[in-house]
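Pasting a structure below so you can have a look.
Entry: chain A
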Amino acid sequence: MIRLLWAVIALVWAQIAAADTMRLAVTTSFENSGLADVLVPAIKEDLDLDVQLLVVGTGQALRLGQSGDVDAILVHSKTAEIDFVTQGHGSHRREIMYNDFVVIGPVADAASISGASGAEDAFARIAVAQVPFVSRGDNSGTHKAELAIWQRAGIDTNATLEWYQSVGAGMGAALNTAAGLNAYVLSDRASWLNFGNKDGLALLYSGDPALFNQYAFIAVNPSKNAHVRNDLAILLETWLTSTRAADLINAYTINDETLFVFNATPQ
Partner candidate 1 sequence: MIEILDGLKEAFRLVLGFDEELLEISLRSLRVTLSALLIASVIAIPLGTYLAVQRFRYRRIVISMINALMGLPPVVVGLVVYIMLSRSGPFGVLNLLFTPTAMIIAQVIIITPVIASIAHQSMRELWAEYHDLLISLNTTKRQRILTLIYDGRRNLLTAALAGFGRAIGEVGAIMIVGGNIDHVTRVLTTAIALETGKGDFALALGLGFVLIGLAIFVNIAIHTLSRTEREGLW
Partner candidate 2 sequence: MSAQFPLTLNNVLVRRQGKTVLGPVDHVLNAKGATIIIGPNGSGKTTLLRVMHGIERTTGGQVTWAQDDPAKHAFVFQTPIVMRRSVAKNLAYPLELLRVSKDEIAASVDHWLARIGLERSRNSPATRLSGGERQKLAIARALIRQPDVLFLDEPCASLDGHATREIEHLLKEVASAGTRLVMATHDMGQARRLANDLVFLLDGKIHETGSADALFAAPATAELAAFLRGDIVT
């Protein structure tokens, strides 16, 4: 028994050899899409580079980049990204691909948004019907996209609205909450398709170009944080904009549905 325990202790403290590694902050929605499980091994194969993913909200991703705690970020919130670059935290912004947001809601669709003419119309119908809506409420890219639609629909979500629930959580948690409350929620398509607890929910509206969700890659500015591995970040950027990446991204499907459209412009 004691010998066995020692063996376990030895095993527990055994170290794993470290290879050439860089850290990339990505958003929860990107991780939930499962695309990373395709891209990361391909990067390792092509570049012999270990990409360590930090899966966080957009706000935290930008903060990690600002402190130099990651070497690059891959997020989807254009305004915040442009600010990030303007403030000198990143050298430049490179668009890689987009997917789209979808409106999820109870199968019964009490607000009948499935017949909406556009994203704004769908949101307006929810507001009129006063049916529960779950908001991420966490300053993430998805949250910001949602707020922009409400604004265009002319609805002030800062006002006290009985039916508007801000949960301050990630995509999965927000979907779980929506399932529990039988509520509407804005999600990225990938998270929705991979979500395991669909219980009573269905995809009710999608397709408006206003719901397109652009992902961009920003290498953290090495002149502000001398220790960041800018060389590796640039290597990764080149790979992400290559035809090899384009093929992998465009070919990625869940349940036979394409999720991402590669739209990087080669340099």
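On the choice of candidates, all candidates are chains of the complex that A comes from, given by their letters.
Here is the rule we go by: contacts are C-beta pairs under 8 Å (C-beta built on N, C-alpha and C of every residue); 3 or more make two chains touch, one makes a residue touch a chain; residues count from 1.
Computed from a predicted model, the values in this text were never measured in an experiment.
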| item | value |
| --- | --- |
| Interface partner of chain A in the complex, by touch - 1 or 2 | 1 |
| Residue numbers on chain A that touch candidate 1, as the complex places them | 1-2, 5, 8, 11-13, 16, 23, 28, 32, 52-56, 66-69, 170-173, 175-176, 194-198, 225, 227-228 |
